[in-house]
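Below is a slice of the complex: some chains, not all, each in place.
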Amino acid sequence: MPPFVHRVKPVWRDMDALQHVNNAVYLTYLENAREAWWRELAGPYDIFPFTLARVEIDYRSSATWRDELDVRLAIARIGNTSFDLAYRLVAGDRLVAEARTVLVMMDEGQKNPVRIDEATRAKMKRFEGQP
Amino acid sequence: MPPFVHRVKPVWRDMDALQHVNNAVYLTYLENAREAWWRELAGPYDIFPFTLARVEIDYRSSATWRDELDVRLAIARIGNTSFDLAYRLVAGDRLVAEARTVLVMMDEGQKNPVRIDEATRAKMKRFEGQP
C-alpha cells in the first residue's frame, strides 16, 4: 500500500492531437495529488505553503480520457527547508509515469524559504515509504 | 480595417484529439486580444479592471497549430458600467469564429461595478466599428 493515493479522471481537454494525455497535463495531476495530500496532512488551506523547485518525470505509457489514474505519493526526503515527494501514476496495473518533485516550504508572503517545523515534520513522516 | 487586431499563434497544446483547436481555447484567444487592446487603450496595467459577464461564440470553421489567427476586435456597446466587444477570428480569408462579450468595469477590489468614466469612454469610442 502506498502512503497516499489520489484518483484523477482525465478528460477530453487533457488529450492532445495524438489522442493521449499531453505531457504537461501530468504536472497538473501531480499538483492535484499534492493538494489532496497536503489537505489530508494539514487540514483546509487557501494557498500552497510550499513552492515547486524541481520536477523529474518519466513517461512510461500513454493514457487517454478512458483511463482512471491513481497518483500514488510518498515522502522521499525531508530536509531543512525542503522535501521531496515521489509519485507513481498507474491505470489499474499499468504504470503510466513516475515522478519526483522538490518542494520548498515558504513563509506567508511566498518570498523566503522557512524551516519545516517539528510538528509538520512528524506529520510528513507518516507518508514515508514507496509510492 | 477593423479597429483593433491581435495576432494569435495556436500551438500543439491548443488542439484536442480531433486535431483542431479545442473550443475552450478560443475564450483564451479572446482574452489575449482583450488584454492587448486594453493595454493599447489604457497603457500598462497588472490586473484586468473589468470582469467578464457573458460570452457568445459561434464556431465557423476549425483551426490547427498550422494556422495563424487574427482576432479582430471592436467596441459594440458602451453602457453605464458595462460594455460589449465584438470579435471576428480569421485565418487569412477564412472566418474561424465570431464572438461577443459583455464586460463590467469593476472597482479596485474587483467587488463592485463602477461607472465607466468619461476619459475611458472617449478612448473606447476610438475602437467603435466592425470587427
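Think of it as A and B in the order they're written, each chain with its own count starting at 1.
The rule we apply is simple: a contact is a pair of C-beta atoms (placed from the backbone, for glycine too) under 8 Å apart; a residue touches a chain by one contact, two chains touch by 3 or more.
The model shown is predicted, which means the values in this text are computed figures rather than measured ones.
Sequence-identical chains in the complete complex of this entry number 4, based on the file rather than the 2 shown.
The rule we apply is simple: only the chains that are shown with their structure count from here on.
When the CA atoms of chain A are superposed on chain B, the rotation angle comes to 180 degrees, reported as a multiple of 5.
The mean-CA centres of chain A and chain B are about 35 angstrom from one another, to the nearest whole unit.
Residues 12-13, 15-19, 22, 24, 65 of chain A are the ones that touch chain B when the two sit in their complex.
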